[in-house]
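Missing here: one protein chain of the complex. Every other protein chain is in place.
Chain IDs A, B and C follow the sequence of writing; residue 1 opens each chain.
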């Protein structure tokens, strides 16, 4: 049994007696007997390291690790440079507490200051906080920041990640804020609908869109920003930071608050966590920023140094009047992201973005050739949705899984959300497309869809069957609605 | 392509010109053209980290990792505490050079001083060096230390690990030393033969035995030591340091020089290396000790500190008169062993030794019950040899491998050298014995051997068939001889 | 120390990604005007930069860390090895449930252990931190009252000694905070509570032992008063380390609690996160729990796993299933401890705190002169009055002894507070060393208070100007030139 207590029983007894206690009971005499738990915990007896390791390895061994992943939908299979693990596993970073004692915590404070700077560079914002729990909760905090006493309505694009929407809804419920969804057309928020809702809801605090959106589409953010700001509401963007290696920045677009999921920046998939919540804003919103901030200052000898700052916003001073209850960040995850961004640099980040985009477009073409029609006719980054004529999703994903490939994420019986990253090779994608083609031809025999080997563009040109397209569109809208509903009754992931 | 050169091509060009060179050719103008290699290296083009990792992982994936190992024979499957990896992967230890600059290398120097102390504690010797390459080369250096100008004959027990013998022979050939093997009886060096050889070879420098020996047997070291020392030769022992957690120490037995393989002390199997050569001796031999030594001293303020010392023995001062050409140690491996020994402590080391011994004895009983007779009637630690009536070795090992078990090491068609450690569970060993029993009964049908389920003791009692025992004995002696021959023509490991 | 941006040289880079093996292609959308000014460095430079930062950081591995209320106990090394297994790190959160049964076993096993430790019936691992756990717990309470048509209950009772997160969480959940007064022992004033509990009361938030390190002996009466008023009781698990295995919140009237895996359950703090703040509750609240749960399909299809929601789930706190890798570490820890190891840790946490308190109380005034639990609070008001030496000064002086200072100025009800929590993983010699340091600082203060106020003198930087930092915030590197 490991208990990590250095002192032997004899030492413990000696210490007890040294300070005037007979035994453990005596030490705990202040705790009333009727509050004591006198039973035995329903746990196995303690175990040695060797045994614990064997047991935990057994559990890890039960999971299936897919050598090839074509699934994203909010968590992305990117390459993690060795430096990221090396740095973040150093015990000085791993086991430190929040750097309240600045004199002996410059290493951590500076690393956060560097992180804040990098996030500002990526987003084009003026202020980044020290990080939050994950992308979804960061988006929820962004929404909270946008609201005030008068303005408590938030417009969310229907093309947001449904998991992000869920967290926003959960947070908003507590805060008494109202969520209104802005409908989408062809996979992107409908500008007309947004304009209309902004008119109908004068208490609107802000509008939040995702960039690229849940379906991988890069929406016309400039137009949406312009409409939003014209109505006097704040423009919020939820971003994939890796895509910001190339895309026009939220700063350039005119966003007021930016949230994002930092997982693509060197964090493993890890069954969904720990991830990294990015949150940044314009300078004017600095004092309503949620979470920790590190600032530069000088020490008593005039040397540069870093401290936690603007703590007047925070809960340990403001208590119930704080901007949020957040009192930690994901410092180690922010460190990982910093090391990632320092390792790739501007050129490497661009390269990663170009690789992701290029591979996704190649995959889309190959899947179109295999018979999976693109669901939307919009520019996309590294994710896209396909529609099948038959309800083939399950068959396709099973066939891929049988070949060691985690296929795209099922949106419906007909729709799949695919993703490609720099880790996917041409060969892997060709193999996946061949498996898809085989599955589809096995399912339906061939009708008038795309012939195998056709490219997406060719297929799109050919698909003149309006009814099919409409059907696909409807299904896709339905899936979207279901996904963004507050509580689905039951959800099966396949 | 990774080249790890910080400077860009432009920077490189600027530096070249800054110091007066036109280009690379100009910088290398002193190298005669007729010595230059102007071809292209027969290697692939450089690759990115992602690609290299994919390629190397592919290679690692080709190896088979056995979840259960019952094989030792010089490399042991022990539990490696997490602390060992944690400490030894710190870049300060990993990437440092030999601690020649003592002022900034106290951490490494002290860790070696601690290692030296621990090895002295384990072996009962006065002086340990800072470590050598592996057990075999340490034994070879021990033999070299034992010799002088007059005494150049080394007696080696036939029960030594044949791989150790090979390295000793290789080293001795260079040094012009002569090796004479001391024959074994029933798996242990024959005291009478040793006494006779010592009489016949007046130039004998020393006698080397292994403890426990290659077949797992703990020989009567006291008697062998007494005979050796009476003849005026040095008594050398090659040890398993883990067994020294319980066994009478070489110091108590009266050894002059101790070598050993440190791999059991927290080093992985790693396909044979890097391992750790242990070398320790009596104080009187200190100045002929091979390799590095760290000593305690004081700094100019009187503070305690550590330095490399007694360097007058070493090759960078003595050149061809040095005690050896060794100019590095296995510092990181010695560090691992130190951390291991600090983690287990005296009680943990004893526990590990008791577990190993107990499991091996249980395994021997179960295998005897399954039909594999013990080859020798001697006390053993955690290895032992079995004999089968039929030439069943290959079948047994294949059957075990099919079940994820790396069986014992094949010594011959009939003989297997088994090992058990603290990592083997009763269940695993029962399973292995059942597979052995099944294989044997499938092979031969049952004759008059042990009935399944019999214990070793019962089986030994029953086996009265002298001829079988003799045959087994003979085979085993033959295997031993072959194993210790200098160069087998061909060796197949199964 | 240089910033990484100051080590950057244009054009330098590492080689991480392969050439593109398909046609290069970006969407036809507006692109950023200029690349982000990220550092451009070689791996060697990067490695040295972060090594230099690490050398100016302080981990538990660097020495004693008696930060009150933070439970800075040893983080077992095995846990890190286990959390790094590819079988965990390589799992996509949206994989089919039947391919992640190892993760599910981790979660289910940890839930089982936390249930028996808390005396509760169900656990959710959604919350990524203690504060999010509080928020979650309050949303459960809110959902409960609303379902019963008692949505008008809009007050949460919180003692004045509470950590600021409690009121902040209550506010986030839309509640009005009603502050309870502590008595001279730092315990809840029952009369005050009786007056404030009523038809508006949604619930009570309490940690026990409380933030001054004292176990509130009226706890059963306190929870009964709240229950009688129709409210629910929330146990803030921040101080569970003192009584784990000895007292279970579920046994003494609490309905819901969060646990800090990064405190009581030994997962590393990471310089401020990630932690994990699972919430345990009684069965009547289970239907409101957030997040999806993987369960084995109905009989007859035992190989089919699926994800299900609770009937009236409040939603999601984080995108997927919380900070999973933190759960792996906590599970390792509990597997190591086992049923007997759990109460032992509480014994020794309390022993170590009382030992230090006993050895210091002759010169360091304690806020409460009674047996403490896992931590104790000094009141250095008299130091300040006599020698103008503040709690801050004493804390900074400890830095020169290589000791991480205690928590300062918390709880708010104690002036010039220093809160010391040694934890059970410290040896007697470490405690004795810290005691000697405290006593040496006291001696220095008596002889020469200015010396104490001039500390620290051995740290990479000296006392930092926090006022200017807040007044003229510089929150990112200034690259110079036009922005």
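We take it that a residue touches a chain if its C-beta (ideal position, glycine included) is under 8 Å from a C-beta of that chain, and two chains touch if they have at least 3 such contacts.
Only a predicted model underlies this, so the values are computations on that prediction, with no experimental measurement involved.
Enquirer: Report, in label order, the displayed chains that the undisplayed chain touches.
Expert: Across all of the complex, the chain we cannot see touches A, B, C.
Enquirer: Would you mind spotting which of B:331, B:368 or B:436 touches the chain that isn't drawn?
Expert: The one listed residue touching the chain not shown is B:331.
Enquirer: Which one touches the absent chain: B:199, B:232 or B:272?
Expert: Missing-chain contact among the listed residues: B:272.
Enquirer: In the whole complex, not just what's shown, which of B:99, B:187, B:264 or B:371 touches the removed chain?
Expert: Counting the whole complex, the residue in contact with the absent chain is B:99.
Enquirer: Taking the full complex into account, what residues of chain C touch the chain not shown?
Expert: 7, 9, 12, 15, 42-45, 47-48, 51-52, 55, 59-63, 74, 76-77, 336, 425-427, 429
Enquirer: What chain A residues would touch the chain not displayed?
Expert: Output for chain A: 1-8, 10-11, 46-51, 81-83, 85-86, 91.
Basically, only the chains that are shown with their structure count from here on.
Enquirer: Touch graph of the chains shown: is it line, ring, star, complete or other?
Expert: complete
Enquirer: What's the distance between the Cα centroids of chain B and chain C, rounded to whole Å?
Expert: Here the centre of chain C sits 47 Å away from the centre of chain B.
Enquirer: Averaging over Cα atoms per chain, report the distance between chain A and chain C in Å.
Expert: 22
Enquirer: Please set out, as single numbers or ranges, the residues of chain A touching at least two other chains.
Expert: Expected reply: 49, 53, 79, 81, 86, 90-91, 422.
Enquirer: Got the chain C residues that touch at least 2 other chains?
Expert: Answer for chain C, listing residues that touch two or more other chains: 12, 14, 16-18, 41, 43, 47, 76, 78, 80-81.
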